[in-house]
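Only one protein chain is missing; all other protein chains are in place.
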């Protein structure tokens, strides 16, 4: 996180990183990642890693802007999701919780 | 990461988590995050945290599927991006590298 | 629509245009359109037109694959949306129907 903050600070880019702009950026990079799989599932792995890195970078910057730790955010949400998808009912199915 | 893996394993969901499906899932969750800002920049922070957590969850799962560490992916990409955006030329501007 | 079909047929591209691939393509192009507005609302209009054209192209191809007319789809959905957003309650607010 400190490397990321330094990278942004050196370039004076924080002014562009409103939460809204970061949310747009995450969506933009997520679509570039998706483009690796546009016509099927055989993607160039080096490119997938780069595009995933871009998604993660903006996601970490937004977490930082919210004063949150990325891993902590995941763990908190995992508790909510675990409650919505009890093991017995959700095992082996990709159905949404409201259709279980 | 181990909590996430256990969560998936208990539900036997790994069968659904092809790299392509994870990429689609990241894009879907990124758009739900964007929806918090659909009509402007005043978003409900609790909802932003939840949607960001969903993006991060699928991004971590894809990183894991690639055998990569999320923080490591970010740092590697930061080196490439630093080279594309030298401090002197990119300071204070949101222009893309090919227009600097 | 006939120009679009001929364009695809000449190149033998129908094999790539499953509904799923078209849905991915729409999302990818929608994000390229969004990229015009990544750091604010002053976008290059020529580029906006091009990216919007890409979204429309894939959306028309998906409509065609479903045997549906794009304008008809819009009009049908407009009826549903009109019922969800009665004029008296939705005038001048961007709230979602479940919060009106």
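When the chains are written out, they are named A, B and C in that same order, and each has its own residue count from 1.
Basically, a contact is a pair of C-beta atoms (placed from the backbone, for glycine too) under 8 Å apart; a residue touches a chain by one contact, two chains touch by 3 or more.
No experiment lies behind these values; they were computed from the predicted model shown.
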item: Contacts of the hidden chain among displayed chains; value: A, B, C
item: Residue, one of B:7, B:37, B:60 or B:85, that touches the chain absent here; value: B:37
item: Chain not shown, touching residues in subunit A; value: 24, 27, 31, 38-40, 94
item: Residues of subunit B (touch criterion as defined above) contacting the omitted chain; value: 16, 21, 24-25, 27-28, 30-32, 34-35, 37-40
item: Residue numbers in subunit C that touch the chain omitted from display; value: 3-4, 7, 10-13, 15-16, 18-20, 23-24, 26-27, 30-31, 33-34, 36-37, 40-41, 43, 45, 48-50, 52-57, 59-60, 62-63, 66, 68, 70, 73-78, 80-82, 85, 87, 90-92, 94
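Following the convention adopted for this analysis, only the chains that are shown with their structure count from here on.
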item: Between subunit C and subunit A, distance of the C-alpha-averaged centres to the nearest whole Å; value: 24
item: Residues of subunit A engaged with two or more neighbouring chains; value: 16, 24, 27, 30-31, 34, 37, 40
